[in-house]
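Mind looking over this structure? Questions follow.
All protein chains but one are shown at their positions in the complex.
Take a look at chain A:
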Amino acid sequence: MSDALSDDGSDFNQDDTQEDVMTPAELIAKLEEAWLNEKFSPELLENKSEVVECVMEQLTHMFCHQQESNLQRVKKGDAKASIHRMEIDRIRYVLSSYLRSRLQKIEKYFPHVLEREKSRGEGEPSLLSPEEFAFAKEYYANTESYLKAVALKRMPSNLQTVDMIKAVPEPCLDSFVFLRVKERQENILVEPETEDQREYVVDLDEGSQHLMRYRTIAPLVSSGAVQLI
């Protein structure tokens, strides 16, 4: 998996002709997809750390390259430098918005996130990056000590514990989301809203847009077959 995504930053000067290496343009497209998915999904999605790392690499490379060429050529470098800078700013915005929405979700659902991370199997992809994991644990510890210091230690001793998993609301997987289909899907079950309706199946055609519950299409979002919009 890692060599399919290994991106040599100095390749940005020519098109990549090898098939198993992602071009920088595809990398940016992937980042934007991950950003939109994370923004609109009610739960924390899988961590796309390879994409994040590669994009950071590209940005620092481009930034250093621009610093060098600025020192060499002043006038022409100006026009090119400002174009590069604008693009770097745009990509940096997407990246930081992506990381920010992940952090917001971690803060909102921290006990459930930590529980999911603990109980995932060996081969499954990780939900949190190492830094995010450290952040979640610290947040948990801080919240516990805060509650203790402010209220719990004054309670009778048999009521001094708080079960965080019960105290913090779970993400609502039944929320509705808008989605666009990238790969054709068949026989997606639509559950009924009221008792007198019956469940039915729909086919999702490529390129079409739909509005439905998140729960039924959650696996499709993680596999990349649909895109939340």
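Criterion: contacts are C-beta pairs under 8 Å (C-beta built on N, C-alpha and C of every residue); 3 or more make two chains touch, one makes a residue touch a chain; residues count from 1.
Definition applied: contacts and distances are computed from a predicted model.
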>> There's a gap in the complex where one chain should be. From "Transcription factor Pcc1", "DNA-directed RNA polymerase III subunit RPC7-like", "Elongin-C" or "GINS complex subunit 2", what does UniProt name that chain?
In response: "GINS complex subunit 2"
> In the full complex, which of A:115, A:138 or A:174 touches the chain missing from this view?
Replying inline: A:174
> Of the listed residues A:116, A:148, A:182 or A:210, which contacts the missing chain in the full complex?
Replying inline: A:210
> Of A:86, A:134, A:151 or A:165, which residue touches the hidden chain?
Replying inline: A:86
> Of the listed residues A:68, A:122, A:163 or A:195, which contacts the missing chain in the full complex?
Replying inline: A:195
>> Give me the chain A residues in contact with the hidden chain, please.
In response: 12-13, 15, 24-25, 28, 32, 39-40, 42, 58-59, 62, 76, 79-80, 82-84, 86-88, 90-91, 93, 101, 104-105, 108, 172, 174-178, 190-195, 197, 202, 207-213, 229
